[in-house]
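Working notes, beginning with the structure itself.
Here we show just some of the chains, and they stay where they sit in the whole.
The chains carry the letters A, B and C, assigned in the order they are written, with residues numbered from 1 in each.
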Amino acid sequence: MKKFRDDRNWKQFHNPKDMALSLSLEAAEVLEHFQWKNGAEIEAYIETHKRDVGEELSDVLYWVLLMSHDLGIDVVKAFEEKMKKNEEKYPIEKAKDKHTKYKEL
Amino acid sequence: MKKFRDDRNWKQFHNPKDMALSLSLEAAEVLEHFQWKNGAEIEAYIETHKRDVGEELSDVLYWVLLMSHDLGIDVVKAFEEKMKKNEEKYPIEKAKDKHTKYKEL
Amino acid sequence: MKKFRDDRNWKQFHNPKDMALSLSLEAAEVLEHFQWKNGAEIEAYIETHKRDVGEELSDVLYWVLLMSHDLGIDVVKAFEEKMKKNEEKYPIEKAKDKHTKYKEL
């Protein structure tokens, strides 16, 4: 990932704001695959477009990893900590079977 | 990650459209940290908010991993394939020092 | 709108990139209202949250209008031209009853 960037001398463009912006644009590209489709259409679509969706998810992952690297964030550790925090924000007995935000639980 | 979800019985809500939508919303939360700030402000901000940004990036990563799992996508393999594809879309000699999209290279 | 901004001396922050970023963040706030909810839940939600959704849509509208103003775009004219273009991109006989993108029609 870093070699890919260094070979192209792209670090000069990778300021945090533009990287976050790119992350957001790639997430929109994932979302676009599901626009206007109902449940059955989405199921059929995924069967035939798994590779395309996988590519878009990879683009999102790329920016998660590269941003974490550049900002000095240990993303594995951050992820584990966030999961612990989520377990506290969403206690099983309160959150079970609900899609309510933690503030409203 | 799956245990967290199963304990809360949340799979019932996790259709692809809403997961992609959530991915997009979490990416927006990363982006919000950099809104209105210039380069120097962002640098100072990251020093004091590394943990917060790491949490938001973890939320994005959570949906990348969970979506990949649910849609039957091997995200590590997808990522490697996408990196190869990017190397072809952005040949070093053409892409070096440019932030141009591959279609316009 | 301009008086609101001038009273606060905020034009200094309103570069195109940050305005577009803000537009995107406000659109995400509209979207968040519908996250995880199914059709019936959304219908009930709108009944009780019409004002909230209206506020978020207003925030999006705010940036559409302010960006247009700052970039020297006549948004009414641009809108009329885009509607005409859409009529050509989506001819009735081809587009009727389909949610297909024009490239694939």
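Everything below uses one rule, namely that contacts are C-beta pairs under 8 Å (C-beta built on N, C-alpha and C of every residue); 3 or more make two chains touch, one makes a residue touch a chain.
Every value quoted in this text rests on a predicted model; they were computed, and no experiment measured them.
Looking at 3 placed copies, how big is the full complex in copies?
My count of identical chains over the entire file-defined complex is 4.
Here is the rule we go by: only the chains that are shown with their structure count from here on.
So how far apart, in whole Å, are subunit A and subunit B when each is placed at the average of its C-alpha atoms?
The answer is 3 Å.
Distance between subunit A and subunit C based on Cα centroids, please, to the nearest Å.
Here subunit A and subunit C have centroids separated by 23 Å.
Which positions in subunit C touch two or more other chains at once?
Where subunit C meets two or more other chains at a single residue, that happens at 21, 24, 35-36.
In the complex formed with subunit C, which residues of subunit A make contact?
By the definition above, subunit A touches subunit C via 17, 21, 24, 35-37, 99.
Show me the residue ranges of subunit B that touch subunit C in the complex, using the header's touch definition.
It is residues 13, 18, 21-22, 24-25, 28, 31-32, 34-36 of subunit B that touch subunit C.
Could you please specify the touching residues of subunit B with respect to subunit A in the complex?
Per the touch definition, subunit B meets subunit A at residues 1, 4, 7-10, 12-13, 15-17, 20-21, 23-24, 26-28, 30-31, 33-34, 37, 39, 42, 46, 50-51, 53-55, 57-62, 64, 67-68, 71-75, 78-79, 81-83, 85-87, 90, 92, 95-97, 99.
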